[in-house]
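Just one protein chain is left out here, and the rest sit where they should.
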Amino acid sequence: MTETAAAAAAPFTLERRRARRRAAWRRRRLVLLLMAPWLIGFSAFFGYPLVMSVYLSFTHYDLLSSPKWIGLANYKYLFRDDPQVGPAVKNTLWLIGIMVPLQVLFAFGVALMLARAKRGVGFFRTIFYLPALAPPVAATMAFVYLLNPATGPVNIILEKLGISGPLWFQSPQWSKPSLTLLSLWGVGTLMIIFLAAILDAPRQLYESAELDGAGPFQRLRWVTLPTISPVILFSVVISVIAALQYFTQAYVAANIAAGQASQAGDQTVNNLGYPEGSTLFYPVLLYEQGFKFFNMGYASALTVLLLAVAFTITVLIIRHSRRWVHYAGAVK
Amino acid sequence: MSVAVAQPFVRRKVPAAVRRKRFLVAVANHSLLIVAAVMFLAPFFFIVLTALMTNEQALSSHLWPSPFRWQNFVDVFHQAPIWRWTLYTMMYAVLATLGVLVSSIPVAYALSRIRWRGRNLVFATVLIALMLPPVVSVVPLYVMWSKLHLVGNLGPLIIPNWFGDAFSIFLLRQFFMTIPEEYLDAARVDGCGELRILVTVMLRLAKPAIAAVALFSFLYTFNDFFLPNIYLRENPAHWVLQIGLSEFRSLHQVQWNLTMAATLLVMAPVIILFFLAQRAFVEGVTLTGVKG
Partner (left out) sequence: MRRGVIAAVVLVGVAAAVVGGTARSSAHAGTKADTITVWVGWSARELKAFKSIAAEYDKKHSDVNIKVVGGINDDKITAAIRSGNVPDVVSSFTSANVGSYCKSGAWLDLKPFLSKDKLDVNVFPKTSQYYTQYNGKRCALPFLADVYGFYYNKKMFKAAGLKGPPKTMSQLTAYAKKLTKRGANGSIKVAGYNPFLGFYAGNAPDLSAYAPLFGAKYIDGGGKSQLSKDPAWGRLLRWQKNLVDFYGYKNLQKFNAGAADEFSASHAFEIGKLAMMIDGEWRVAFVQAEHPGLDYGTAPAPVDDAHPNLYGAGYVNGTIIGIPKGVKHKDQAWALLKYLTFNAHPLALFSNAIRNVPTTKQSLNSPEIKPDPRFKTFLNIFSNPNSKTSPITAAGNAYGTLIQAFAVKWQAGHAGDLTKGLQKLDKQIDAQLKQAQAGGVP
């Protein structure tokens, strides 16, 4: 703009600028209003607990008297003396290393079959999805009963087939596989996500691969998997997060199974982790320390450790995924 | 060999051998599906059978009830205060879902349709909150609620849901992003303020996502055991269905036939809800996965 034109336009631009600033102010106020609930929620139910957990982890606090500062004693006990931490960590790692891959693979396999089916897709989809809706408590109790080594239908049928069934939830070697079976029963949600992603894959890629002479397995490897790789990543991440907070099924299964071994009447027995600590996962240990023994300080130390581990694992998975995940277009 | 009918494109004629092979593959695929379906249905099948047995039969090696004891479903109600548990479960689920909707929709809107500084940072923070399980915050929160004397009733369960839920915010935001700006601009031209736009235009356009969020929220709170177990366990007057079910036993023993009947009753509402809102469910799950 020439000097004169600029000078003439000055008050006009100023008006514009003021109006823009006012609009921006109004917008900011609106945003604040809309975001208010989240802001409060985030500070109160996320930020505050985080800070408090760190603080409490350096104290001894049983809710009966005020927190007593004991420095690193909780962490020393955690890393050195607590006989339950090692098994709890191992059990949770078992879930991440074995249960999660099985869940993802099984969900993917079923979704693949369903994607290829021509008839009755809706019917099958309903059957596969329904168990995923069942309340975990109900499903766990049902499975513990069904897998009762003496009176459960599974072992009775196996017996009729001449196989001596394992002790399922009563055996430390079989309790985690039994829990895995339970979780496989409930992969419906993952399966539907995979199904949608597989069906979403562009047909042209398949057709051109077929023209190039690719067989079904090669099409799977080079077309399907890369196309749905973001969904695979998503499934793995949410399954790992679920494994890190795996509580309800372990808690209910341990209590019911122990009750089946006739410990029900004895109230001095601690059933968590039954049998032989094989179902003592990290969240179960946290619960035991925090809400059974009310060692709030020590439970906070356990919490801080869990936070660190959860964060690290998630970052690792996401970083590693950059190598094999293909994002179509610029969506991300 | 039949000639292709008049169609805009010419179909490649498939040789019989290939057709046969494709047919066999389809049959194999379908058989696998049927086997898988049987395996998925089997647990339900046995639960129903056990729910119809007498207690002695449930503890024996019999697989088939004789006679069919439909009475069990009535006995369950005599054994435990199922109705009261249901009432409290519904209070929790409905109030929590309402809270999630009321608090998450505005946040999602602000994160998707309004440009402001720091928006992406805040969204990233929401995502981080998604990654961290509730287990992590439960100890200090219990201390807080305990000091407020709210342990033992539904408050600690319902209240946090009125301040935004990370998953719902995420889902809604992703969906809101897909709505073309033209719809909103049309409303803006008509002189609507942003809030009006949100309520009148957005809500109507985002119905599937909102339905999905409501369904998931309801499902999650209905099935929730972890939080009720921590906050309500000591107060049987306020128990929800999941706690009640886990403690379902007669005074002296676990009666498995009644327990299985109770299990079915607890699963029923969710399954009925699914059949009523099937499409919304499946669309919702798809939304999560594909946009996630």
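A and B label the chains in the order they appear, each numbered from 1.
Keep in mind that, in the parts below, a residue touches a chain if its C-beta (ideal position, glycine included) is under 8 Å from a C-beta of that chain, and two chains touch if they have at least 3 such contacts.
In this text the structure is predicted, and so the values were computed from the model without any measurement.
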- Task: Have a look at A:W25, A:F293 or A:W324 and name the one touching the chain we're not showing.
- Result: A:F293
- Note on the structure: It is residues of chain B that touch the chain not shown, namely 59, 146, 149, 151-152, 233-235, 251-254
- Task: Can you list, in ascending order, the chain A residues touching the missing chain?
- Result: 60, 62-65, 68, 70, 73-74, 77, 81-83, 148-151, 164, 167, 170-172, 258-270, 275-277, 289, 291-295, 297-298
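In this section, only the chains that are shown with their structure count from here on.
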- CA centre of chain A versus CA centre of chain B: separation in Å? 15
- Seen from chain B, its contact residues with chain A in the complex are 26, 29-30, 32-33, 36-37, 40-41, 43-44, 46-47, 49-50, 58-61, 63, 102-104, 106-107, 109-110, 114, 116, 122, 125-126, 129, 131-144, 146, 160, 162-164, 169, 194-195, 198, 219, 222-223, 225-226, 229-230, 241-242, 245-246, 249, 253-254, 256, 259-260, 263, 266-267, 270-271, 274, 278, 281-282, 285-286, 288-290, 292
- Within their complex, state which residues of chain A touch chain B. 27-28, 30-31, 33-35, 37-38, 40-42, 44-46, 48-50, 52-53, 56, 61, 63, 110, 113-114, 116-119, 124-131, 133-139, 141-143, 145-146, 151, 153, 156-157, 159, 185, 189, 192-194, 196-197, 200, 231, 234-235, 237, 241, 244-245, 247-248, 251-252, 255-256, 259-260, 264, 283, 286-287, 290-291, 296, 299-300, 303, 306-307, 310-311, 314
